[in-house]
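Note that one protein chain of the assembly has been removed; the remaining protein chains are unaltered in position.
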Amino acid sequence: MPFLLLVVLNLPFDVFKKRVAFWLTGELLLFQILASGSGYWFPWNICPDRWGIFFGFKLSPDNLSLIMLFTIGLTALVSLLTAAGTLQSEKQRFNFVNLLLIALAGMNTIVLVSDLFSLYLFVEVTALALFILIALDKGKAAIEGTFKYLILSAVAGVFMLTAIAFFLLTCGGVSFNALGAADGGNFFFKLALGLFLCGLLIKSGLVPFHGWLPDAYSSAPASVSVLLAGIVTKISGVYVLLRLYGQVFTVSASLQNTLLTLGGVSIVVGACAALTQDDFKRMLAFSSISQIGYIVLGLGCGTPLGFAGAVFHFFNHAIFKSLLFVNAASLEKQAGTTDMNRLGSFGAKMPLTGLTSLIGLLSTAGVPPLAGFWSKLVIVVALFNAGRFGWASCALLASVLTLAYFLSFERRVFFGKMEPPTAKITKTPGPIAFAEILLAALTLVGGLGFIFIIRSGVWS
Amino acid sequence: MNPDLAQMFAYFLVFIILVFICGLYCLLASFNLIRILIGVEILIKAATLLIILAGYICGASSLAQSIVVTLIVVEIVFMVVAGGIALWAFRHNKTIDPRELSDLKG
Partner (left out) sequence: MIIDLILLSALLLAVLWTVMTVRLLRSVLGLALTSVILSVLIYRLNSPWAAVFELSVCAGLIPVFFITAVSFTRPISNTGLPAARKERSIRFWYLPFIVIGVGLLLSVYLKTPGFDLPGAVNGADVRVMLWNLRRLDLLGQLLILLAGAFGVVVLFKETKE
């Protein structure tokens, strides 16, 4: 996070060096990925101390935060690559990069803070940067998507603020330490928990609070969709859920049941809605809702295995959903439309995109030996161990649905018959191709190498 | 907590809930984008009052004040951005009726 400060403060110089901004950001993100990826050896203790004295706060990255930082860095890098391929004008690129940096700073701080109000504040920072990013090209659909996201995010924010007020009342403070030490029997405390949960659910896009998600995802510019789907929704909503309800608060049985129900319903509703879509970005949005339901289902187990499964699925989802959105970006760029009825037989012209999207969707559906299979397996096993057979079978069945709609997408777009207007398509632009290959490789490697990861005891 | 304080808290809470309801109603039942934003404003004000109240009762009024000050900054920027988006919506649709925002359906 300190590095981001440096670059963000670098902004005034970029006024005349717009071209360099892109590369600087790319380097920064690579550094972040490397730093958090090797986080177990990296001397995290010395670096925050220096900044801590300057800024007067303490950053304390633990295992969960390091995983999140890695994921954030990766997805932001992919988004940057996509933007390199799709955004053309200098001014747009400059704005995009700056807003991306702000969002990045916000997200990094979200995973690093230990105080509830700072958490809320940086969630709002990230959300604000994203609002502007979604509306970057100011098309009619983009404005509408942004506005819906805006209003619902504001309402979610108000819920969270009210919850913070009640927490302040019952705990005397809003840091994680104070919250964890409070008694859970108080009526206002429970009310605050419930309110905060509602706010988080709106932000993460679980059913029934998912109204804004398909519109925002499908109408955003391509690189912003990658960012939005791959990270922002999940960090603002799901990471906070994982952190608070998994570690800070003691989870009661009714809360577990609520999470399980909402997660399971999200999976099914998301999958069913995705089957009926014509616009492939909207389909991907509903698929995201479905996958986030898996993560919440894993969390609702209440067991450490379930938590580990949720985190792993979080990471996998960032990879494969970003991959799918990157492919969607290249498709959109080449074909000029996102309507699946009018696309077809792209497989011959864009073999790379076809192959990588096949890998991505197989991973989403949970087909071995790709990474998605393992994370779903962990979640299902955790559900079995906890005795929740109903939800486990629901998760398994929903995998079949996932496979169904994705195969339909693949067939229609890549192997179907070609419509005449889309006859003029060329190869994928360079940066996007690189992003696709990177993500697909990660999916493969993650899947095959999962045994080694498990053995090294990362998922504590 | 002494009963005087609790009584006061109860009164404040009732009014805050009422303001919440007004704000939510304004948000949901208005046909004008700007009015939706006003509804959000009212909701944020209710939350502000609640935070200050909690700080007052708890004795941590300085914490509550710093929260509120930060919150006000967030509110300003949010309103500016939201107003900008609403203006662009007006420019696209020639109306500020939220019922017109129904392009993306399904």
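By written order: A and B. Residues from 1 in each chain.
The definition used in the following text is that a contact is a pair of C-beta atoms (placed from the backbone, for glycine too) under 8 Å apart; a residue touches a chain by one contact, two chains touch by 3 or more.
Quantities reported herein were computed from a predicted structural model and do not represent experimental measurements.
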Message: Please identify which residue in A:Ala83, A:Ala105 or A:Leu324 touches the non-displayed chain.
response: A:Ala105
Statement: Absent-chain interface residues of chain A come out as 5, 8, 11, 55-57, 95, 98-99, 102, 105-106, 109, 113, 115, 117-118, 121-122, 124-125, 128-129, 131-132, 135-136, 138, 170-173, 175, 178, 182, 186-188
Query: At which residues does chain B meet the chain that is not included here?
result: 1, 3, 6-15, 17-19, 21-23, 25-26, 29, 32, 34-35, 37-39, 41-42, 45, 48-49, 52-53, 55-66, 68-70, 72-77, 79-81, 83-88, 90, 96
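Everything that follows uses one rule, which is that only the chains that are shown with their structure count from here on.
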Field: Distance between the centres, which are taken as Cα means, of chain B and chain A, whole angstrom
entry: 27
- request: Over in the complex, which chain A residues touch chain B? Could you list them?
  value: 117, 121, 124, 128, 131-132, 135, 138, 140-141, 143-148, 150-151, 154-155, 158, 161-162, 164-166, 168-169, 172-174, 214-215, 218-219, 276-279, 282
Statement: In the complex, chain B touches chain A at residues 27, 33, 36, 40, 43-44, 46-47, 50-51, 53-55, 57-60, 63-64, 67, 70-71, 74, 77-78, 81-82, 85-86, 88-89, 92-93, 101, 103-104, 106
